[in-house]
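The complex appears here without one of its protein chains, the remainder shown in place.
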């Protein structure tokens, strides 16, 4: 039995994580934290957890948390996280971090995109990027796993094998992503007010979304080449799901079948990646930890299409998958 | 040409009103107000009005407004409105008020349901309830029209003729209404945050929604009997539309056909009420000023079903219909 | 390990059932049937099952099915089902039936509402109505369980305890239900075509929905009184969820607190019923086997409100709960 704590348990990723962990036969959730007034029962904030998790939300410091948990899932905002994580690790906990604080290797890139100096830059080398399909062996012994962003997972999984196999050119990659609204978090805003975003689709943060350097870094690592992408996220009127349509230039002579074969081969043994022949919809992956991928060749372009649930494979499911690897459980447990 | 002003022009009802008035051949919108910082162009707040209405939002007092407008549409909150209206009327304007301030005749009922003393109780007698199907003759000369609430319109139109014709009992009427989210206004809240209310339906304000006394007052006036209703509003994941399912007890021997005939007769000449045989959906009335009504007899109950667009027949369309009556234009102009 | 088969595996309830059973540690799905052309892989019909269930859809007779399964979940249409079930039982299988064929005790009532003679009327006495909260002891040894309809579960759970405790009158009960579109099944029709039903709400089958006699029968059994209800179902633009607002007349002197107490007491030990103080939304129960209930007293009426997921507590989840009871597994397993 592994004792776990969830920090910042009021958001959507944390709720999804709790639901998954409640199914895990080897996990005991001992602690959920938030800065809510008082210590409300978790079901006051998440009515769906009534009769399922009998805990109150506490406002606890990292050392207190670490005495109660072997593994800490941190769902706190970037910036805040890297202040707490050193204390959690020092107190003996292992950490799966949902924020962006430990995803980028280079503190300068972090500062450029997140608009603030990194408060724990010395640890960037030790954190492992928690995408099991690419970094499984490093995740197993890791004490600090940086859980990937939702968009990066959807962009990296289809593109990395094609770059590794040298089937597409490393330049001029376009990533056009479409996400459900839960990706914007749980704080009410005009842009996510139902009558504003329902029955509408729009692009946002064009050319300046913070997941851009993360996609570039991991694709560069995976392929051994410096990769730049043009990344355009869109907001779609649905709760969850990300569909990513990526456009890359094929190496000379590369066919659609070459591309599909490379994807099939890369993911044949992966429990949560399905390379499919049809054009997948995000609903095929809703409430699952799967990423569905296909590809087409159109004129002078390879088009890859991927689907995933941003709250599962794009957040909480990936975290549980990483947790299972870190603690030696069957990788698919509770997923 | 009639010059009009719209007070509180940032909300959904006001936007809908502007769109309707832009189609009106005899209206010039001279003024739109709000307490927004600066004097932003109306298209900054409502991008859909770009190239359609070239005005800035101003923070103006009632006297200034009245010099620019013959008719003032006030989309301000209750409480605030009854402080301004006396000044608008004194300055010579006629007023169509979207708030609840002049809908109830009895200031004590107002105080009970709205939790505050009415600031202009002496004028409650002079205001005319702006439901043309019931009060057309009084609306025409009115200087102050209280535009009906969205739920009351959906409840009154099917029930009033049945009460007048003594086809249903005046007691034990149940009104179960289902509304789209725009009815909750434009201020972001957790309950109207997309991932909270999408893919969900819930009841709210059960037994204490402020439209209850309004429904009761108008049904009582229309039928000449004191009517009490049980009113339950629900929030439905759609932008607009209200479906109202009302349950009443038939007088002895009354058949379904009697009920339908009474409705058909009552509304045969009404331009915006359609009595239909099928079960209507709110979409049949979306973006129109129509209210569709049908009825069924089931066991010991008459069930009436009505559909309307809460922003049109339930707000801005009714206001334009009232305006047309007040100024002698064809009642259906711009609708 | 219990071997199970699913008949009619192409619909939404069957898909939900498969997903739940895949999480069940003591279940092996051996067989899925349909009358699809050829024997397509289940993932061809349900892409979400890729890499999760490696079976083909077969067109098999009941005897063949019974040799492969201890328990058969039948998701076939009414009428068809009662022709097959005798053969399944004779061949030794136990059956959980999703259709209406074995829910009603009286073949005449069946004939009246379903428009056809029942083909296996002699077995109606032996079938157990699969609502564990009311009939748990009978379900355990049952060989044939009639899984409840989605609307009846939402109506019965809040009302039965109030009738049993004699807190409400047995006459003049109104049941106003609002359902997501998956309840209409998977066959495309104009009424469930996205641009028709999206952004719209409508009533349907007013006064003649087939779940009416089922609600009445079970409430009558539960309360020992003959109960008649007025039942009005509505179609809401969301995938899943049923909210039921029921109106009943309180016995003299009964307060809101009396009603809530009776509900709390009835369901204190139930794993899947939550009596809550707030007004629940269907989303609180989405993808869970919970039914959330609350009540209010408004004027001369008690209003009960219940929420559930029509595909889980209203179908597949209830089936798994029944299965667990029938086979001696922990009742909450896989739920």
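By written order: A, B and C. Residues from 1 in each chain.
The criterion applied here is as follows: a residue touches a chain if its C-beta (ideal position, glycine included) is under 8 Å from a C-beta of that chain, and two chains touch if they have at least 3 such contacts.
A quick note: this is a predicted structure, and the numbers were derived from the prediction, not measured.
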item	value
Contact residue for the chain not shown (choose from C:186, C:208 or C:278)	C:186
Option touching the unshown chain, where A:6, A:236 or A:293 are the choices	A:236
Which of C:237, C:280 or C:314 contacts the chain that the document leaves out	C:237
Among B:48, B:187 or B:255, the residue in touch with the chain that has been omitted	B:48
Contact set of subunit A toward the excluded chain (per top definition)	172, 174, 176, 178, 180, 196-204, 206-207, 228, 230, 232, 234-241, 243, 245, 247, 279-284, 286, 296-301, 303, 305, 307
Contact footprint on subunit B, counting only the chain that is left out	23, 47-48, 50-51, 199, 271-272, 274, 276, 278, 280-281, 283-288, 290, 292
Subunit C residues touching the omitted chain (full complex)	12, 180-182, 186-190, 192-199, 237-239
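Please note the rule applied: only the chains that are shown with their structure count from here on.
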item	value
Interface ranked first by C-beta contact pairs	B-C
Most distant chain from subunit C by Cα centroid	B
Homomeric contact subunit A-subunit B: same or different residue positions, threshold half	same
Gap in Å, rounded to a whole number, between the CA centres of subunit C and subunit B	39
Euclidean distance of C-alpha centroids - subunit A vs subunit C, Å	36
Subunit A and subunit B: spacing of chain centres that average the CA atoms, whole Å	46
Contacts with 2+ other chains: residues of subunit B	180, 196-199, 237-240
